[in-house]
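Heads up, this is only part of the complex; the chains shown haven't been moved.
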Amino acid sequence: MFRKILCGAGALGTSLFATAAAAADLVKAPDIAAQATMVNKGDTAWMLVSSVLVLMMSVPALALFYGGLVRTKNMLSVLMQVFMIVCIAALVWVGWGYSLAFTSGAGLEVGGHQFIGGISKMWLKGVTAGTYAATFSNNVYLPEFVFVIFQMTFACITPALIVGAFAERVKFWPLMLFMVLWLTAVYFPIAHMVWYWAGPDFLVDAPKDAGYLWDMGALDFAGGTVVHINAGIAGLVGCLMIGKRVGFGKEATPPHSMVMTMIGAALLWVGWFGFNAGSNLEANGVTAVAFINTFVATAAAALSWSLVEQSHHGKPSMLGAVTGAVAGLVAITPASGFASPMTSIAMGLIVSPLCYLFVSTVKNKLKYDDTLDVFGVHCIGGIFGAIATGVVAAPALGGQGIFDYYVFPAGVVEYDMAGQVWKQVKAVLVTLLWSGIGSAILFYIVDKIFGLRPTEEAEREGLDLSEHGERAYNY
Amino acid sequence: MGPAGTQGIGMKFIIAIIKPFKLDEVREALGAIGIAGMTVSEVKGFGRQKGQTEIYRGAEYSTNMLPKVKIEIAASDDLAPQVVETIQQVASTEAIGDGKIFVLDLASATRIRTGETGDTAL
């Protein structure tokens, strides 16, 4: 899920040598029978495992991370929202999401296709056990269903991230409807813009067959823009439009179970290796780069948040440590396959104070009620990560650099750091605007027609009983 | 029996059952009239107020047991009526299930730390 990657001599060698004798034998635009011979079961195994890990990030990990932070009376509502969003997103994905995100759009010549794909694969038409999807290496393919599945797990977790911003005060079914609309009008277009391209064996003959931001050259290895900025800004818009919780600022709302939050954070970390290292689409040396970067950036960010708290409050809290870990994961996401372990550590060290500032000072100043800090952690961390990607990808800093897929076979290009950072900034702005405006319109529509906010009485009683008729605990 | 009794300084033991979300408000209001301490516990209340019906798979559980908060306050006879009035006013939402205030006579009170007794112990 990234563009123009320099696989490095060894990594590239690995994948090539495993399937073919030498670069000289590489096939341009292989047909489906040829693609069938270019599949490696090690890649397939890795990508299926990665998909399992990303699903685990949503359920139970994210659900628990969020759920532990709300009050007992709203616990189940959070678990239910996350669980059901995953279900609905999966259905929408196989229905029209995959097609809208990962097929070439109509109007290739006029450029409209660069914002959204077509409808040729709706309901997975034509996708079988014998069709294939490209990776980032020439002549390396995956069974297409594997790619459909992996991307599905991303479409499942992204909308689920949003709900943290207005947890404890939203009606269930209208929220589900919002998510269907949001996926369609916000997520699929952005995924298409950032991640869609014709693949390394085909791009050279169809150089415009790529999403708008991909074509512009913006880098997003595993979803800084598509997932985190996208969900983070939608969360902020949602929490502003839905309004503050009853009693906000007056009643104490300490997390009901830090233990659940810790379990969730730990499993998020564990699962995030599928998210980031899986985004390499192969099991090779670059996969391991993405993996180790994800590991150490998280470690650095958790430590750094603890140090900030120590100096600010005199005590490092567990919630702080795991919040830092998540901030580190968010920040490294777009950079994971491009950075080096040392620049990843630097990113981790920096992102925590930044998010801390938003989560404590800025939020308290501006008095918006972003219940679980979706904006402060995911959007801010995501923006930082997306822009820093332009820096850390530089080979001069030990980064993986970028690869030119407009030639065949793909080869390394000169790295222009300033230019790359500017592309990253543009990608961030496009995402903020598209998602911010799109989300606002959709929240408005759903709220007008069905109402997003429960009654005050229902909110006081807690959403578990009022929306779902159950209680989380009966000890 | 205790010295308080013999000293003749009357005290009351006030038990109030209120809706949980009213606790903070009540505490503040009592602080304002000079109540320095109280003891709070979570209880389940059974009364006219109907509880939510809960459903687990096929089975419905409709319980009248509702979460309430119990406040216990020892106060001197002088302060007691004011305590009752304050709680009644602050905790009332005029909806069914707001709760009750019970007042009992207190024979003696002792502060564990110092052994003081009577209303100076409160």
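Here the chain labels run A and B in written order, and each chain numbers its own residues starting at 1.
Methods note: contacts are C-beta pairs under 8 Å (C-beta built on N, C-alpha and C of every residue); 3 or more make two chains touch, one makes a residue touch a chain.
On a predicted model such as this, the values are computed, not experimentally measured, just so you know.
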Inset, instruction - Note down how many copies of every displayed chain the full complex holds, formula style. - result: A x3, B x3
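The definition used in the following text is that only the chains that are shown with their structure count from here on.
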Inset, instruction - Round to the nearest whole Å and give the separation of the Cα centres of subunit A and subunit B. - result: 50
Inset, instruction - Write out the stretch or stretches of subunit B touching subunit A in their complex. - result: 21, 24, 52-56
Legend entry - List of subunit A residues in touch with subunit B within their complex: 247, 250-252, 460-461, 465-466, 469-471
